[in-house]
Each structure stands twice: as C-alpha cells, then as structure tokens.
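Only one protein chain is missing; all other protein chains are in place.
Moving on to subunit A:
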C-alpha cells in the first residue's frame, strides 16, 4: 500500500527536484526525470492481473480525520487504464520535452509544471474520495494554466491561459457543488461505495440539479460546445503540453467523470438525450472547424474537440455496445492523437513551420516522422487493422439498430467521421507528400527524444488492432465493464465481418479520401460556413469578460463614490425602507391614533415650531441657517417635555441643543468651510426624500410601539417604595440619588475627570497658542501632502 502511495506521489516529488536537476544536467535531466512516470507505471502495472480478473483495488490513508477526509484510491478497469495512459504517455512526453525545449532558459520550470500536472492527473483518475477527486481536478486546471502561459511573452499565450483557467477552473466549482450533492443525497463520500448503490441517485428528487452540475463540470473540462473555445486557444502552449494535456489526458477528465458516474447516473432520459445531443453538436462543429485550419496543431486541436464530442455522445447513448465503442475510441484516440501532436512539433522543429501551406514533401528528409504520422493518420481514419478501425466498427455497430433515434446519431457519427478523416489525412499526410517545400534550407529528423514518442505511440495503435484479443482482455473489457457497471465482453477484432458497419467504414474512408483530394475547396467552404455563422463563443467569452469588468467599474462608481454624504444616504435609505416595507408587507401598519376632539393650541404651536425647524433644515441654503434651524426643532421637543411635566428632561434638552448649536457653529467657522450648500436641486430633493422616508419609518415604528400595552412594573415599584424605603417624594430624585446612587457617583467622577482633562488640554493649548495655528484649509493640507 505504501508503495502505491509513493507511486502516486512520485511525479510531485520529481516536480520538486526538476528545476535544480535541470540546472545541473540541462536537457539531459529528462533522462533522469522520466524515471518518475516509469516507476509509477511499473507499480500500477502490477495491479493489471487483479483488475483483469474483475477485482477492484482500494487503499489509502486518513488525511484530515476530523473532517472525514481521506487520501484513498480506487483502481478498477476505468481508473487503472487511465492511470497507465497518464504515466505511459507521460514518460514519452518527458523525453520529448527534454529534446523539444533543449536550451530553453526555463526548461526546469517547465519540467516542474509538467510533472506536477502528471501527479494531479494521476490523482484525479485514481481518486476514491470525492474531495480528493476535486482537489486534483482543480490542480490539473492550475498546472494547465501555468503550462499554457509558459511562453508568457506572447499576448496570445497569456490570454489563452486565463481563458482556459476561467473555463475549466470555474467548471471545477460546478463539480464541487455536484460532489456535495452526491454526498448529501447518498451519505457516502467515496466512489467505491457510491458505485454499489444502484438506483438511489436516479430516483432522487435532486437528480436533475445533480445532473446539471456534473454535466457542466464535464462539458467545460472536456471542451464541449459551447465551451470548446478554450481548447484551440490552449494550443499556444508548447507542443509537448498540447500532446499530453490537450489531447491524451486532461481534456478526457470530463469524459472520465461521465464514465465513472454512468453506472449510477446513466440511462435516464435526461442522460440519454442531453449528452448525445451536446456531444453530437460538438462533433460536427469540431470537424468543420478543423477543416478550416491551416496550422497543423490547430487542425489537430479541433479534431480533438470533435473526438471528445463523439466520446460524450457515445457515453450518453448508454447501450452496452455504445460504451464499448466509447472505450475503444478513447484508447485509440489517446494513441493516435498523441502521436500526431508530437509529429506536429517535430515538423515545426525540423522544417521550421507547421503551417500546412508552407511545408510539404518532408518524407525524404524525415522518414521516421513521416512513417509515424502516416500510421497514426491511418488509425485516425479507421483503417484496418489499426485500433481506430476497431473503434469505428464498434461505433457503427452500436448505432445501427435502425430506430429513428439511432439513425440520427448514426448519420451524425458518419458525417463526423468523414470530415474528421479528411482532417486527419490533411494533418498526417500533407506535410510529407509531394514536392519538398520548407522555410528552412535543410529540414532534418529530430533526435531520439523527439522520435521515441510518435513512433512508439503509432506502433502501439497498430499493435492494439492486430492483437485485439489480448488488448480487449487487458484494457478494453475491464474498462468497459467498469463504465457499464456489469461485466462486458468485447468481440470486435481486426478482421472485418461483412455487414453494415464494415460497409459504412469503407464508405467513410473513401469519402474522407475524396474530400482530402480536394482539400483546398473544402477549406474554403468550411471557412465560408463558419464566417456565415457569425462570431462564436470565443468572442462571446471576451465580451462577457469585458462586460463583467465594465459592470464592476459601474458598480463601484455607483456604490463607492468616496463621499460620505452618499454613504449616509444609502444607510438611511436602507433603514427607512427596512422599516416601512416590513411594516407594510407584514400588515402591521400602526392605526392612526385617535387625537380626541382637537389639539390644544399650545401643543399645536409647539408642533408648528418643530415642523418649521425641520422644514428650514431641508431647504436652508447655508450651513449656519441649517444648524440654527435644527436647534429650533430641538427646542420645540424640549417644550413638549415641559408641557408634559418633565422639567428636568426639558432642561437637559435645552442645554444639549444650545451646546450643539454653539459647538457646531464654532467648528464650522473654525474649519473655514464654504458656507453655501454645494448640492444641486436634484441632489437636495433626493436627500430630503430619504430623510423624510427614514423619519417616517421611525415615526411609524414609534406609533406601533405605543399600541402595545404599557408594562407598568417599574413605575409601580418606584411609586410604591420611593417614600417608604427612600423617604423621598420625587421619584426621579430618589432614583438618581438613592436607588442608583453608586451609578451617580460614578458619573460624577467621570465628569470630574473629564473636566480635569479639559483643563489640561486648555493649558496645553495656551502654550502651543504662541505658535501659528495650522489653518485647516483642505487645499493647504493637500499641498503639504
């Protein structure tokens, strides 16, 4: 178990040492670093016999026990095959990258990112616990971001990196939400347990939400329409990255997720309609866009989009045959597409360009590369007896039941295969046939590191087709069984059986070849078609991002003006609305109090005074008037206290109001502010309205409070005991000096200390007064700053 744990961590450990190692050994570090994937591969290979026998291997450690978090793995046909692909192709890619980026000043950093990605991807596929899957899923997005942006001097790279991260990283959060749903519905946090549950998920009321979240995660990661645009952009990355992340491994993570969950989530109407439709649209869109391209890498990238569409379509289709086809196609694709990408890098390296209009006839100069490209292209168009052939036969067999729905998807698959075949021939054959043409004088074959990958992968594609029996037993059957949820036996072999699938295969290849023979015309048509459709999601994404930024600016300007007045307006508006709305909506508006016969003239006068004060505050054009008017209103309130027999309270109110007016006026004059009101009429109207609104809210609340019955416990208590216990006739006096005498003592002390402090301040001021006092003119202060 420890060994397996180590095997899963090895790529990360290698990543840690990669920069230092590269500094010492240069490009030769690749030969040391390649040991990491090889060791992992070897360790994982020891599980193959068990998994072939249908066993499922689990293991792991508690990671953060208090949160039930574990680092645990689950190896079945699906995850083990993926893990072997990741490490196996990974080893070839490390060698390739060693030669491809030889002499690059940041090769060490590149190795570190690449190996970290490998570790993340490996962790993703073998994860048993949901959280571990999610963590590695996001790690693949981040490492992919760093790898795409590796050539950071180019604007396109930077943009592509950010786009890819925004789409796949954002999609990852859908995954997180989806996994949380899974956990909440079933109560389990591990795939090994989840897969034993049967129909629990399908019958859950949350199935639709769950499906939506999982599908979003899978579609963004696996570049399904309309999220496909990040993948072609990601071709800004160095070629080893494109070959590894953006064809063989990372982009398959979405398909992996769907396959992983197929046994417990598949088969529902939602699953069998949404996935095939989205996959089918992606397939056709991808192939048409592939035919438009001139850049070899972009052709391959678009066919990758199409292939992922095909995989999603088949996985969604859900019949046993369709799942077998998906598995076969996935494996075949990893082999031929990885090889073709590496060939593209080779051509770029050896001939100076990978623009298909600039290079041709390279076969003589680069025979090995050419042979590898040819083999891979043949596998891709489904030529007998390559792995691609098995896949295509199985696809046609799966879709040829004859029902209208099957027929529709059969036609889709056929059309997609024909177009993709033409693109494959274009990318794999065009650079090598015909008259020699290349930007550099002497196109040449690359070193061993560059050749090993494409040659081995394309040969593996051939071997898989020839030895189909062994291939099925080792990889195909266990993987298809894991995806289907029950044991599945594949029968397809490299020797064709006469029938509809074979006939379709022959027609596919013939049609692809025919299209390839007039590729110039096809490209024009594809370009015209895409232009006619208008701007795609790539542009839409930019627009959305721009819109987001603009919206953010607008939002900030609106809510964050930097002016205190606006903040106060907002706060008071919230206050007023909260009060009024909740009173109104809850049907709790206070009754208008019965005022009796009439208001006594004295009270009416006082009220008028208060209202006048408030009114003047609202309309006053300079500060001084407003301050004085506010004082008038305060005095009116004091008068009300007086009228209702609370002379002490009234006295306090008069004192406070007087002081407030005096102090405010003093401060205003001292601060040397402009006296006039700087607000326009509109602004003043708004301010006034907000003030009235907040006041109305508070007033109504007060009325509402008064409707409640008066709790007389305290008054009764003091009335009862003031005379008997404290021997005083005035309740207020008795409270202050007796019932809460200690508090009063405390208050007096505070006032005393404050007085002392003020005295000290005044003395200080007298000394300082001899110096010139700073004029608090804001303009002055700004100059000083």
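The rule is short, and it goes like this: contacts are C-beta pairs under 8 Å (C-beta built on N, C-alpha and C of every residue); 3 or more make two chains touch, one makes a residue touch a chain; residues count from 1.
Throughout what follows, contacts and distances are computed from a predicted model.
So one subunit is absent here. Using its UniProt record, which name fits best from "Potassium-transporting ATPase potassium-binding subunit", "Carboxymuconolactone decarboxylase-like domain-containing protein", "FAD/FMN-containing dehydrogenase" or "NADH-quinone oxidoreductase subunit N"?
"NADH-quinone oxidoreductase subunit N"
Determine which one of A:142, A:193, A:274 or A:415 touches the chain that has been left out.
A:142
Sort through A:555, A:604 or A:720 and give me the one touching the missing partner chain.
A:555
With the full complex in mind, choose from A:161, A:366, A:457 or A:690 the residue touching the hidden chain.
A:161
Tell me which stretches of subunit A touch the chain missing from the display.
For subunit A, the residues touching the absent chain are 63-67, 131, 134-135, 138-139, 142, 146, 149, 152, 157-158, 161-162, 165-166, 169-170, 173-174, 176-177, 180-181, 184, 548-549, 551-553, 555-556, 559-560, 562, 564, 566-568, 570-571, 574-575, 578-579, 582, 586, 588, 701, 704-705, 708, 711, 778, 781-782, 784-785.
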